[in-house]
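A single protein chain has been omitted; all remaining protein chains appear in their positions.
Our next item is chain A:
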Amino acid sequence: MANYSTNEFKAGLKIMQDGEPCAIVENEMVKPGKGQAFNRVKIRKLISGKVVEKTFKSGDSVEGADVIDVDMAYLYNDGEFWHFMNGESFEQIAADEKAVGDAMKWLVEQDECTLTLWNGNPISVTPPNFVELEITETDPGLKGDTAGTGGKPATLSTGAVVRVPLFVQIGEVIKVDTRTGEYVSRAQK
């Protein structure tokens, strides 16, 4: 993988730090009028998700990280791995629990997800922004409360728990925003 000089730093660039692939979140040049310049950089570690601050002498170079994002359809879970397929090449990739993380509760078969690959191996999975899932468990709730002010917890087919309006019932399919984990609406039939 190529090295990057600090003057190529910008948000989104993938570099290796502490043995882990990282994405630059913010890059600021700190330059005295006379004297050594530095780069103050915020990076997100792509495996642990931690955001840390680093400083570099301007002009130094760091190792780039071979990190790419690919869109793949979710196929199934075999108990240990979650399997995804590239719709064009039909190439399949299996992601473990560490890579899938919180995304596992939003995975719907055939949904297009974004897999982040480091040296070809999946390190994280991002579900679509909106998914449709069936309610498997919720209180019957109060009839006639169409305003949905109070809300109630509902368990979805994947095990995810979201707050839904009182009028939504078991067996219904609802649309959820995976970024916030919030109910959006009943699914269009």
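Simple rule for what comes next: a contact is a pair of C-beta atoms (placed from the backbone, for glycine too) under 8 Å apart; a residue touches a chain by one contact, two chains touch by 3 or more; residues count from 1.
Just so it is clear, contacts and distances are computed from a predicted model.
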Record-based protein name (UniProt) of the chain missing from this complex, from "4Fe-4S dicluster domain-containing protein", "Molybdopterin-dependent oxidoreductase", "Elongation factor P lysine(34) lysyltransferase" or "ABC transporter substrate-binding protein" = "Elongation factor P lysine(34) lysyltransferase"
For the chain that's not shown, point to the residue among A:K31, A:K50, A:R163 or A:R179 touching it.
-> A:K31
So that we can see where the missing chain sits, which residues of chain A does it touch?
-> 7, 28-38, 40, 52-57, 59-60
